[in-house]
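Let me begin by presenting the structure, written as structure tokens, before commenting on it.
One protein chain is absent from this view; the other protein chains keep their places.
Here is subunit A:
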Amino acid sequence: MIGALTLLLVFQLIGEALARGLGMPIPGPVIGMGLMFLALVLRKGPNDELRGTATGILQHLSLLFVPAGTGVMLHFQRLADEWLPLTVALVLSTLLSIAVSALLLNTLARRTKSKGEQA
């Protein structure tokens, strides 16, 4: 587990260094994820240790959002003043983008699949 955790941190570190060094607008961990993905393609998959550790962390991904989420208490005043536009915009926009994305991908994916079956 320690080996896998070290590996994840090393990729994050490289990602952060690249993001800063090249002045990219993309956060370091996302670059680290891309690099890790490339490494997995080259090495034809993770070993058991890495897979186990990753599964363990990702199963409780929700936990990691709790500290930042609790920061809601810093914004009670603004939220009390603007709760209506913010709530309506947030809820409608989120559900709308889920619906649009799901419908579009469902249609496009089915078309690709049936084309593949004909060929």
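As a convention for this text, a contact is a pair of C-beta atoms (placed from the backbone, for glycine too) under 8 Å apart; a residue touches a chain by one contact, two chains touch by 3 or more; residues count from 1.
To be clear about the criterion, contacts and distances are computed from a predicted model.
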Omitted chain per UniProt, picking from "Chromate transport protein", "ABC transporter substrate-binding protein", "Carbon-monoxide dehydrogenase large subunit" or "LrgB family protein", is "LrgB family protein"
It is residues of subunit A that touch the chain not shown, namely 5, 8-9, 11-12, 15, 25-30, 32-34, 36-37, 39-41, 45-46, 50-51, 53-55, 57-75, 78-79, 82, 84-86, 88-106, 108-109, 111-112, 116
